[in-house]
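The complex is shown incomplete by one protein chain, all other protein chains being positioned as in the whole.
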Amino acid sequence: MAATVTPADVGALEREWTLPDRGTVGIILLMITESSLFTIFVVAYLVYIGRSATGPFPKDVLEVPIVASICLLSSSLTIVLAENALKRNQVGRFKLWWLVTILLGGEFLTATGVEWHHLIYKEGLTISTNLFGTTYYSLVGLHASHVIVGLFFLLLVMLVSLMGFPIQHQERRVKFLSWYWHFVDAIWIVVFTVVYIIGR
Amino acid sequence: MTDLGLLAFFQVQVPGIPEHRVTDIFKPLASPAAAERDIAWFTIAVTTLIFIVVGGIIVYTIMRFRRRPGDDLRQEPPQVYGSNQIELAWTVIPILIAFVLIGVTARVVWSVENASPPPSALHVKVIGHQWWWEVVYPDYRITTANEIHVPYSPDGKEATYLELSSVDVVHSFWVPQLSGKVDLIPNRLNYMWIDPKQAGVYVGNCAEYCGTQHANMLLRVVAEDRSTFRAWAQGQQKAVEPSVVSTGRTTFESLSCVNCHVIQGTKAIGKFGPDLSHLGSRSTLGAGMMTNTREHLKAWINDPQEIKPGCLMPSMKLTSTELDGVASYLESLK
Partner (left out) sequence: MATIDQPLPAKAATMREEFSWSESLYNWVATVDHKRLGLMYVVSALVFLVIAGIMASIIRLQLAFPNNHVIGPDTYNRLFTMHGTTMVFFVGMPMVAGFANYLVPLMIGARDMAFPRLNAFGFWIFLFGGVLLYFSYIGGGGLSGAGSAPDVGWFAYAPLTERAFSRGASTDYWILGIFTAGIGSIASAINVIATAISMRCPGMTLARMPMFVWVMVIDSWLILIAIPPLTAAQIMLAYDRFLGANFFNTQAGGSAVLWQHFFWIFGHPEVYILIFPAFAILSEVIPVFSRKPLFGRPAMVAAVIAIGFISLGVWAHHMFAVGMTAWSNTFFAASSMLVGIPTGIKIFNWTATMFGGKLRMDTPMLYCCGFLFQFLVAGLTGIMLAVSPFDWQLHDSYFNVAHFHFTLIGGLVFGLLVGMYYWYPKVSGRMYNERLGKLSFWLFVIGFNTTFIPQHFLGFLGMPRRIYTYPAARGWETFNLISSIGVIFQIAAVGLFAWNVVYSAIKGKQAGDDPWDAWTLEWASTSPPPEYNFEKLPVVRSSRPLWDLKHPQDPDWKFGQ
């Protein structure tokens, strides 16, 4: 005797069968693997705190980047505002808040660049100077490189929407990009704490 | 490689001293190795038992349930999905076995690693180089190379406490019949101890890949009775003072040899290579590669790359007269 499942049941099963969206899963997995990468650089930073044989030392040369951090963390807020605008089909508002996000991210990078210029040329701290230099530039640099990648994609979306392509049809992809951006901000909170609070 | 190179690898048997060249970890001749041997046997016993039981069941299963010609292949066997009781049983039993092993392990780890040196222990620093061993006796102010003399300890009261480090890459000190290995790591101090129970020469190897000539970074621990050891130490402490400065010594001091090697009481003060102050008293050359004979010594000085390609001593390009002279000089450094 055949199974007691009728074709109608099968149809119902097929219709009710919902699984998590693969893009969502993919971006979450990416964040997990990137976290693993950052963890090792953080561990190296922590292990080498106080072990530099020669200076310059953190408390002598590091200035807490308050403004840059506020900018970067606010950009998480502005990107949410942009997304909400997109959900409500307000493309103009979306473009505005998206631009603000990019500018805030750009400010963060610029501030980092200025800080590094000061550290290298005025304080004589390079990646090869001592353990502090090595761990500082590599950890902050790894984060900054992720900001650069994020900015690149943010600019791409900006360009695409400015060229008139219907960005409101790409809500899902914009959402994934904003999650990446939030991730980069969350990593900054960790890096900031390790470098400017614990390590100083 | 020349024939001399071939010969160089031959028997490193120094007459008169029992040499433990077959380094069986199950024939320990010092306490750490003995403790390790005991736990080794215990572990082997447990794992062999597991192998016999599990392997036996697998063999039985294969033999008993193989398809045989004449089997009705359309009839599938009973489709058993599992059994919680069985799963529990074969989870709990291995956990218990693991706990026993962990307990035994902890005990031996502590007894070997955290043993503190008795006050009379001999302290020796061993510093790893690519591809030789620098050996320093801080209490005696002796620096030598590759051969480590220690007093042997039939009653377990004499111990030698080693402090290990490295100037370049990671090496590892392994004389199997005396102890398990401990690494020599740059910018780090490691410690181990040995108490050889019998007089003799204990042979070992560097046991962490350290570059081109890792294979030929051999160890010789010479365990001797207290008075012989003291005599050796006293001999090593003083510079060799000949009444006449030989031509060989003049040659040596005029060449770049002095930049890499130390010979006490002479112009040679280089720290890069092994200390040669008492080279003549050592039984091997090239970190255990060949016996210390005039032939071998000349071959080495003439072209170390032939014997130990990649080692950090260049060919000195001496004339045969210079070679003879330097060899005689170094031989005389007993």
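For clarity, chains are labelled A and B in written order, and residue numbers in each chain start from 1.
As a convention for this text, a contact is a pair of C-beta atoms (placed from the backbone, for glycine too) under 8 Å apart; a residue touches a chain by one contact, two chains touch by 3 or more.
Remember, predicted model here, so these are calculated numbers, not experimental data.
K.L.:
Can you list the shown chains that the absent chain is in touch with?
P.N.:
A, B
K.L.:
Of the listed residues B:44, B:231, B:245 or B:269, which contacts the missing chain in the full complex?
P.N.:
In the complete complex, the chain left out is touched by residue B:44.
K.L.:
Considering the complete complex, identify which of B:121, B:185, B:199 or B:233 is in touch with the unshown chain.
P.N.:
Selected residue, touching the omitted chain: B:185.
K.L.:
Among A:47, A:159 or A:198, which residue is in contact with the omitted chain in the full complex?
P.N.:
Touching the chain that is not displayed is residue A:47.
K.L.:
So one chain is hidden, and I want to know which residue out of A:131, A:158 or A:186 touches that hidden chain in the complete assembly.
P.N.:
Here the residue in touch with the unshown chain is A:131.
K.L.:
Across the whole complex, list the residues on chain A that are touched by the chain not included here.
P.N.:
Residues of chain A in contact with the hidden chain: 1-3, 5-7, 10, 13-14, 17, 19-22, 25-26, 29-30, 32-34, 36-37, 39-41, 44, 47-48, 51-53, 126-128, 130-131, 133-135, 137-138, 142.
K.L.:
Please output the residues of chain B touching the missing chain, sorted low to high.
P.N.:
1, 6, 9-13, 21-26, 33, 35-36, 39-40, 43-44, 46-47, 50-51, 54-55, 57-58, 61-62, 65-67, 71, 73, 76-83, 86-87, 90-91, 94-95, 98, 101-102, 104-106, 108-110, 112-114, 130, 164, 168-170, 172, 174, 176-177, 179-183, 185-188, 190-191, 203-215, 309-310
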